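For this depiction, one protein chain was excluded, whereas all remaining protein chains were kept in their positions.
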Amino acid sequence: MITAEIQNSIVEEFEVFDEWLDKYEYIIELGNELKPYDEKHKTKSNLISGCQSRVWLNAELIEGKVIFTADSDAIITKGIIALLIKILSERTPYEILNTELFFLDKIGLKENLSPTRANGLVSMIKQMKNYALAFKTIVENKK
Amino acid sequence: MITAEIQNSIVEEFEVFDEWLDKYEYIIELGNELKPYDEKHKTKSNLISGCQSRVWLNAELIEGKVIFTADSDAIITKGIIALLIKILSERTPYEILNTELFFLDKIGLKENLSPTRANGLVSMIKQMKNYALAFKTIVENKK
Amino acid sequence: MIDINKIRNDFPILNTKVYGRQLVYLDNGATSQKPLQVISSVAEFYSTINSNIHRGVHYLSSKATEEYEKSREKVKTFINAKSSAEVIFTKGTTDSINLVAFSFGEKFISEGDEILVCETEHHSNIVPWQMLCERKRAKLIKIPVDNNTEIIMEEYEKLLSSKTKLVAVAQVSNAFGTIHSTEKIIEKAHKFGAKVLIDGAQSIQHFSTDVQKLDCDFYVFSGHKIYAETGIGVLFGKGELLSQMPPYQGGGDMINSVSFEKTEYAELPLKFEAGTSNYVGAYSLLKAIEYLENIGLKEIAEYETELKNYAFEKLSTIPGLEIIGNPKNNSGVISFTLKDIHFYDAGMILDKMGIAVRTGTHCAEPAMKRFNILGTIRVSFSFYNTKEEIDILYNGLLKVKQMFE
Partner (left out) sequence: MIDINKIRNDFPILNTKVYGRQLVYLDNGATSQKPLQVISSVAEFYSTINSNIHRGVHYLSSKATEEYEKSREKVKTFINAKSSAEVIFTKGTTDSINLVAFSFGEKFISEGDEILVCETEHHSNIVPWQMLCERKRAKLIKIPVDNNTEIIMEEYEKLLSSKTKLVAVAQVSNAFGTIHSTEKIIEKAHKFGAKVLIDGAQSIQHFSTDVQKLDCDFYVFSGHKIYAETGIGVLFGKGELLSQMPPYQGGGDMINSVSFEKTEYAELPLKFEAGTSNYVGAYSLLKAIEYLENIGLKEIAEYETELKNYAFEKLSTIPGLEIIGNPKNNSGVISFTLKDIHFYDAGMILDKMGIAVRTGTHCAEPAMKRFNILGTIRVSFSFYNTKEEIDILYNGLLKVKQMFE
């Protein structure tokens, strides 16, 4: 499935909620279900500090695909991380770099990506793209 | 005549003018008629610098009375100086210190004494009172 | 007695709906909302007498200057300064502190000198001193607080010495609302010849201020936290001290005469007001203080204390909610954590219920570190808040707990 399709399916999932709190209830659920993050990857270099919540992001290149794992101390942040990983993990660097993230806007949660909210997510996405760029170079040099 | 009476007579004089420009026309006249200021008193220590116009003020104590002479490079300032001298010159230090200047307010020219207008007149009046105070001490010590 | 309905009508923003819910604004420590009396006075000023001050011979300029100086006079009375020349208009608290750090620092701080700062201060009352100490090779020392967030007097006294040149303390801590014993702190500092700067950013709006009674050497606050516009603040300094200090910024209006050979600086207060002052901001401060005086500082303090006590009681009943600081010695602010719930999560959910609180470190990271936390949830009050709003907050917090447990 291409990344746009996953995003569309997320948007559909969120369409059932009229109430803000219900949306967040669901995000919290996603946050609680996020695949555990390997404690050994909770390094300082993997830390992305927002003023409000902290985010750890790890990336590995396995068979041409980037595997992202991530964690946060705030559950709402974790919930959104879960969505981002669903969309961007296990993809080629090329796919990642070409993905435009529109789903948060469509489900009315754009504010979570506002640079002014300082939850670390904007930096996290930037960082994901940076990883993709770095891995792309590696992949291309191998050819 | 006490200083309040002179002020009242000035106020009366100004009552004939309805027009601002006429008032100023008269002040300009007074400025042009101001008794010439002795050039040798144009010293730095007699200079009161406003941002806008410069004022020189000289004071002498003659037979218990303070004689003020003054000058300015701006004629409107000179006109108001003429009025101030009419009221405050040739008076005892005691009289000067006890004079409350109300005439400018009454003839609607209070703005000329606003500290914000920076024509030097506020400082000039302060300086006149300072002279009176200093001379008062001299007079009293003589007794 | 406060007429709360009348007051709430004065603040148009209080009727705002966010996410379809009635706004409950409990972030007054960050900035206050503005009454119509301030908002429309400013619009009126721009529509009738706006003109640059101190500069022209013309009518508008003179009018605008008058209002500016009236504001200075009003601030002087409001804080009971000796003279209006002791009231300097700045951009805000941060600007005021930086002014002192530079100017007092240039004149009075040299290598080896010591500056004492309470460890729970706002960054604006730490970083300028750090920068000064770095420039002058002086030493910045923190005054410790106890588990109640109160300054430990014995420790403070031990830190004082003839090396101490300045002590900087908030009258009320923005992180926890703690009311520090500023009078005692000042008295003790003066015994060693040290000067004291009081950061009034979180006190000026809550109870009346008397800088002569306090005997502080500097007192600073921000207009935007006391119902005036953003971009205006005040530095009070004792006249004999300010006159010895060199200017901070250079430019128009702070000089007597300028030449490439020699520039002479103006007298106080102008010496410290370089460039076009925010005279409209100052005017808004005049209007804001007039507004407060109309309601009555005493009435405001009483009502706000009642609100705060109510909130303390109510919030204390929530299991897992831990308030940091001593409710009895507290003003305007309640800062707390929720067991096992991240402040960011709590803030996000409260926001969705229309409740605006502040979460995080409150620009006081060392304060958080002192209590081994990453941040708190902070609610901060104004006299336009109500007990009903505190009930909404209370229910909101219960909802938060339910969602995360």
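Going in written order, the chains are labelled A, B and C, and every chain counts its residues from 1.
Keep in mind that, in the parts below, a residue touches a chain if its C-beta (ideal position, glycine included) is under 8 Å from a C-beta of that chain, and two chains touch if they have at least 3 such contacts.
Note that the coordinates shown come from a computational prediction; the quantities given were computed from them, not determined experimentally.
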Among C:Phe78, C:Phe176, C:Phe218 or C:Tyr279, residue touching the chain not depicted: C:Tyr279
Missing-partner contacts on subunit C, residue numbers: 12-13, 16, 18-19, 23, 25, 27, 30-31, 33-34, 38-40, 42-43, 46-52, 55-61, 91-95, 97-98, 101, 119, 122-124, 126-131, 140, 142, 222, 224, 229-232, 247-255, 257-260, 263, 274-281, 344, 347-348, 350-351, 355-360, 363, 365-366, 369
Subunit B, residues in touch with the chain not shown (by the definition above): 20-21, 24-25, 28, 51-54, 73-77, 119
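Methods note: only the chains that are shown with their structure count from here on.
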Farthest chain (mean CA position) relative to subunit C: B
Chain centre separation in whole Å, for subunit C relative to subunit A (CA means): 39
Of all residues in subunit C, the ones touching two or more other chains: none
